[in-house]
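A selection of the complex's chains, in situ.
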Amino acid sequence: MRELNMVKAINDALDVMLARDPDVLVFGEDVGYFGGVFRATEGLQAKHGIRRCFDTPIAEGGIIATAIGMGAQGLRPVPEIQFADYILPAFDQLVSEAARLRYRSGGEFWAPITVRSPYGGGIFGGQTHSQSPEAIFAHITGLKTVIPSTPYDAKGLLIAAIECDDPVIYLEPKRLYNGPFDGHHDREIGTWAGHPAAQVPEGHYTVPLGKAAVVRPGDAVTVLAYGTMVHVALAAVDETGIDAEVIDLRSIVPLDIETIVASANKTGRCVIVHEASRFGGFGGELSSLIQERCFYGLETAIERVAGWDTPYPHAFEWDYFPGPARIAAALRRVMENT
Amino acid sequence: MTDTLTNRAVPDAATQLDIYRRMIRIERNDDATRTQIRRGRITAPYYSARGQECIPSAISVLLNDDDKICTIYRGIHDMVAKDMPLRPLWAEICGRVDGTCKGKGGPMHLTHPETGVMVTTGIVGSSMPIANGFAWAALLDGTKQVTVAYFGDGASNIGAFHEALNLASVWKLPVIFVCQNNGFAEHTRYENGTSVDQISKRAIGYGMPGYTVDGNDPLDVYAHAHAAIERARSGEGPTLLECKTFRFMGHVFGDADGYMTKEEKAEAMADDPLPKFRQKLIDSGVATADQIDEMTAKAEAEVNDAIEFAMSCEYPSDDELRRDVFAEEIPA
Amino acid sequence: AAAAEEAPSGASVLSPAVRRAVLEYGIDPATIKGTGKDGRITKDDVVAAAKAKSASPAPTAST
């Protein structure tokens, strides 16, 4: 099998779907001729033609709106928003239209669009090129939100998202494009080469939405993560030597609550990790769900490790970023606190 | 500075009558809606389009069922003009399961794919750029389908308008942007929100034709819509039509109208498109008064039938609450 | 909470999991020596106490 990094895996998924389904369209700013600022759409216009893969003006609201109309007429648009921070000008279209079309038409039509967007920090992007907006999407009923953490999953989840008849926000952890970054920014940073999940099959396959992956089985404590934080959490677990069960959620809507509950009931201890700032973040939902469903199974309070409650801080990137040390400290706390 | 049409298409007698048929159907439906609300038989905010009947009627005679429209809260006239059947329309207004959206859209989000009524938004501006998506799909499929985006004068000031027109023009999409300029956005006068004397001039900034049209004159609307639709169908791209008109009933039914003078209102209402066109049809021998009265009676009967039908329909059952959120039903 | 007012020491703060365990095993938490932080009783402590209890001769095994 071939080894691909995450960008190439995403490119491959788009290529497979463009070839397989004439209704699939790929577009966005610099996506066509140039191949995307992160190269995710490289070569697709040359191969599939300018009608299937094309550039757009800078108009995020208009891009998403166009996708909605296409979708309602039966196409499967896959717009790219260059950075997740630029989704906000399109927020109205996503919330008031894309997410709600199926419901308010009584199921007559819907918006089967997949919005791809690189997100997250650790790349010196500053305030508006580093944010993790998943929580605001997770709260919008009618939207699905998917976040891969490996090349294999990136391809399989993206194909599943495109084939899904609901609007999907597909957030790509840009810090993982080239390698499984584990948060040790001060060490040499590895690539995907040699990583088992960089083995990406050719052709069509899916990773189902709503199924978490237990990426490290363990008995002592449950760690919930997604995106870049999966790798950071794994590093922290390694470094503490604690027998943690690390779960990669892969999609936060739909959420694989069964896997989460089973693990939490087994370990009685949970640490939730995300890059987004903590207050009002998705960790709150996860924590409450576990508390509601596993209350009498909990040995200690559920902890959240997250970005600080500040704007994404240009000058304090690695302080803000919930790195292995912060996660390890939380792991130790929940193991001690009984 | 706004464009002037050189070749003016003229509707034949049958088409003129068809325009009137749509207008009177709208008018009878609007009248009945206000009556039902007044009588307390339905509770819903109602944005009457009384006075604006001519615009979608003269356009819709040029459209096919598979041509799409995207409209707004003040859009029932656009739907009725597109010959959306009244029974599912009324059932939806009443929130019943036989409504066109199973009662889940309600009066502000009516849609009916069979007649091309695709998107109705309550958020000003949002439906305009969505129209581009339908148009893209048509391009890709190689059909001649066009999409009409209806919106108000106030809506021409929100960002979505700009993005919609620019995108449509860059991509030469078969869209007709129809601004129903009734002079007010809620209670705010045109000139307090809009920086240009004619919205059609904005077309210049998008490299597309823009026309200011007498929205109360079916022949003027028809001629311009004809040109715009021809242009769209032949792959040349979008057009902006500004149709000047007036909303007789204010913003939302029940509105006080203190924001204009009595004279101003009376003058605007004197240009009622319905009696004017009726008279014209009779004078020009297109139809007799009897024929028109018959048409009116027929429209009225259809409306009454739809209302009684709607009132007799069931409300959606509780399971519907959790259906259509996603493709799969969500757990209770 | 009510439990907090009754007993002092480690037995006073029981996690939900421990509360369920003492109920299931029918053990009085006051009889358990906690090994957790600040002498807190862990679920393992309850399980160990239960094992010890069943290992000692059954109080009334009337056959």
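Here the chain labels run A, B and C in written order, and each chain numbers its own residues starting at 1.
To be clear about the criterion, contacts are C-beta pairs under 8 Å (C-beta built on N, C-alpha and C of every residue); 3 or more make two chains touch, one makes a residue touch a chain.
Quick caveat: nothing in here was measured; it's all calculated off a predicted structure.
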item: Copy-number formula (whole complex, one representative of each chain type shown); value: A x2, B x2, C x1
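Criterion: only the chains that are shown with their structure count from here on.
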item: Higher-contact pair (C-beta pairs counted), A-B versus A-C; value: A-B
item: Length of the line joining the C-alpha centres of chain A and chain C, rounded to whole Å; value: 43
item: Touching two or more other chains - residue numbers and ranges from chain C; value: none
item: Sites on chain A at which at least two other chains make contact; value: none
item: Partner chain A, residues of chain C touching it in the complex; value: 15-20, 36-37, 40, 42-43
item: Residues of chain B that touch chain A when the two form their complex; value: 68, 70, 99-106, 109, 111, 113, 118-119, 121-123, 126, 128-140, 147, 159-160, 163-164, 166-167, 170, 323-327
item: Of all residues in chain A, those that touch chain B in their complex; value: 25, 51, 56-57, 59, 61-62, 65-75, 77, 89, 92-93, 96-97, 101-110, 141-142, 144, 164-166, 254
